[in-house]
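Dropping a structure here in structure tokens format, bear with me for questions.
For this view, one protein chain was removed and the others were kept in their places.
And then subunit A:
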Amino acid sequence: MTDTLSTSQPHPRSDSDEPLLSVRDLTVTFQRAGDEPFVAVDGVSFDLRPGDTLGIVGESGSGKSVTSLAIMGLLPERGVRVTGEVLYNGQDLLKLSPTQMRDRRGAELGMIFQDPLSSLNPVVPIGLQVTEVLERHRGLSRKAAMPLAKEMLDRVGIPDPDRRLKDYPHQLSGGMRQRALIAMALAAEPRVLIADEPTTALDVTIQAQILAVLKDLVEDTGTALIMITHDLGVVAGLVDTVNVMYAGRVVERAARHPLFAEPRHPYTAGLLASIPRLDGSRGERLQPIPGSVADNLPWTSACAFAPRCSQPIDQCRAQTPELVQHDDRALRCFNPMEVTR
């Protein structure tokens, strides 16, 4: 380890308003030789305080996953330009050397991925995949790390952890694999956990279990959580604040309750209308959002969502909407949904 910021420092749980992670104007541009540059993330900003839970919601191509990879410093170096600031404890992660960033990853910032089978190394036992994090960031020997790894597996709800330590990923069920991934990500007790579609590859009953495990662990350890998903249903019971992203920009940000009760951006409203509801009347049809991201207009001269919007006005195709702070939310829309109450 070349960096002096020790990872064995106790994590102070402060109730201060100082953000733990502060993303400022984060922009990610993919620029491959011969291709037009493509802006995947466009000026995204948000704050995360210790213990916060934040959802980033959007469909495929909205830039939510790229945002998380940019924060983790996991984007390829070639052909990608990342600008803006990612301040962690006041220090800009984007300015760190690869080695310094390596010291933070796993220790300060943990991440879990979408497909638990392909995200686990098929030829390395689960136990070693957990202990290697502790060996790296806590300086423990493998022998000393094993009991901790066992405890971690136990905490994420893996039965018979002693046996599972020696098992390989293919010997575990899908839900167990995702639990194992969570155990690895949380082994060194990072202060920020990014979960990128952690339940998408799992069936519904397992989804609920995994979300419950995540919720418990985050509450127990005070880890701040960024939950990335295309499914508003997933964030409904889990996060305090929701960022809705469209075409690389945040279009609506609000606390969970106002957002679900009263979506103001037509895109948010569309996402909510496309979730099946148990309390809906029989025969009620789901309302998909028409069109696809391929119809988007460039943000530089219009609202990208205008071609798919349920209530566009002329201004939407002529001018770029800004993210404006209203009473209980930030909104990027010229013609938001009516307030019903």
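Things to note:
Here is the rule we go by: contacts are C-beta pairs under 8 Å (C-beta built on N, C-alpha and C of every residue); 3 or more make two chains touch, one makes a residue touch a chain; residues count from 1.
We take it that contacts and distances are computed from a predicted model.
The subunit not displayed here is recorded in UniProt as "Peptide ABC transporter permease", chosen from "RNA polymerase sigma factor", "Peptide ABC transporter permease", "Short-chain dehydrogenase" or "Heme exporter protein C".
Here the missing chain is touched by one residue of A:42, A:132, A:197 or A:262, and it is A:132. Only one of the listed residues, A:23, A:56, A:70 or A:120, touches the absent chain: A:120. Contact with the undisplayed chain is limited, among A:66, A:111, A:210 or A:333, to A:111.
Annotation: of A:93, A:152 or A:185, A:185 touches the absent chain (contact as defined above). Although one chain is not shown, part of subunit A still touches it, namely residues 72, 74, 101-107, 110-111, 113, 115, 118-125, 128, 132-133, 136-137, 168, 170-171, 181, 184-185.
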